[in-house]
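Rather than the whole complex, this shows some of its chains in their spots.
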Amino acid sequence: MLSVLEQVRAGALSPAEAAGQLSDLPYAEVAHAVGSTMIDHHRELRTGMPELVFGAGKTPEQIAGALRELARRAGGAIATRVDPGKAEALRALVPEIVFHELARIVVLGAPGPRPPAAPISVVCAGTSDLPVAEEAALIAEFLGARVIRISDVGVAGIHRLLARLDAIREAAIVVAVAGMEAALPSVLGGLVDRPLIAVPTSVGYGVSLDGLVALAAMLASCALGITVVNIDNGVGAAVAAVRMARLAGAR
Amino acid sequence: MLSVLEQVRAGALSPAEAAGQLSDLPYAEVAHAVGSTMIDHHRELRTGMPELVFGAGKTPEQIAGALRELARRAGGAIATRVDPGKAEALRALVPEIVFHELARIVVLGAPGPRPPAAPISVVCAGTSDLPVAEEAALIAEFLGARVIRISDVGVAGIHRLLARLDAIREAAIVVAVAGMEAALPSVLGGLVDRPLIAVPTSVGYGVSLDGLVALAAMLASCALGITVVNIDNGVGAAVAAVRMARLAGAR
């Protein structure tokens, strides 16, 4: 591209001719020019979200390296799906990490300032759904949102859910985490007017099919306005919830 | 068998020898001796339930013949899965039938006296689940139980369900009919202490998979003590409910 621009400067090419030539550059070069500097510096700007380290399938050394590099640039970094054994090995490498065992999350440093975001409720049907709920809650907090945690409000004890409605409604967005038959979002969908993200979990046995039944039940819900993420995908739910919470800004 | 018994009478065989010989009769003969007279006369005695005519896949002539034969012996007879066109053709053959269009059921005559049975609630999540619910209700009534019908109490409007709890609890057995994500039985299971039969329906679209999601969600329910029948199987639910209602007897 530079050589074309040099020719323009030298008057050998008119701006219009140059525009034509640049248009004819193969995709890759144009994209390269745009993209190469964006990969590292512009990523967060482009999607509004920092990179998160997915810890499953990575060695402690790889996770440590990624956390350090991200924290160096941004102040804070976070890794998900880190089991206790790996967390211990990680602490030997990076002593200053904080490990959240229930959520299997490791945090290094404190994130810099984030765009303002409205609060998010993370509502959880049973105690066995807690790891996924807590993963969602911690990621949302890391991304700058205040989180209201509400747990053990499964539909087989509907009064417990009704008793917590006010707390749930304090937030601008609701994340509902449930396994097995996953009826919680359907009930909630008829009680609140907020955006509602449903997270199926792989909790259950027999025909629960590792969360597929919960997933399908949430998609087939009779309550309109529910959106769904993949099974056990607390991270995805948190990122989606924060995208929404930033629309509402600080409250 | 008679010839063995004749020999016993004649003293040619001792009772013990005869018992041995009879034991050696091949299965079929013994079963034949027991079974042949049971087929027609003892069926209702054996399982406690009269025969029902399954109308799908039968011609109007076949249904008419079956209904007449059963009504002749028992006073009343019933056929299921009869669509309006077939019902009309049937009426030309047997003018005295009564056709319940919503439930796709045809009744001929009035059933004789039934064993006493406690009342049954048939609870229905949405209006599109009504045909299956009404099928269950009519069959249960034909089998001698009083039925309490409660409809349109889907979980996305939970207050409507709570408002009807007293009526639901009037019955000794609850049949809960629901499609889509089928959360109704889970919610009910935490609110009543009665036997609860869940009936999934094929209502819904997209990933509801012709009722498979509702079925699986009911089986995976977090509320203990729920039992489930096949998709759209109002008849099976009614027969099971009446078997239970007879345990409680009249109330």
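Which chain is which? They are A and B, in the order written, and residues in each are numbered from 1.
The rule is simple: a residue touches a chain if its C-beta (ideal position, glycine included) is under 8 Å from a C-beta of that chain, and two chains touch if they have at least 3 such contacts.
Since the model is a prediction, treat every value here as computed from it, not as a measurement.
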Checklist entry - To what total copy number does the complex in this file extend, with 2 chains depicted? => result 8
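The criterion applied here is as follows: only the chains that are shown with their structure count from here on.
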Checklist entry - Approximately how many whole Å separate the CA-defined centres of chain A and chain B? => result 49
Checklist entry - Which residues of chain A touch chain B in their complex? => result 125-126, 154-158, 162, 180-183, 186-187, 189-191, 204, 206-209, 213-214, 216-223
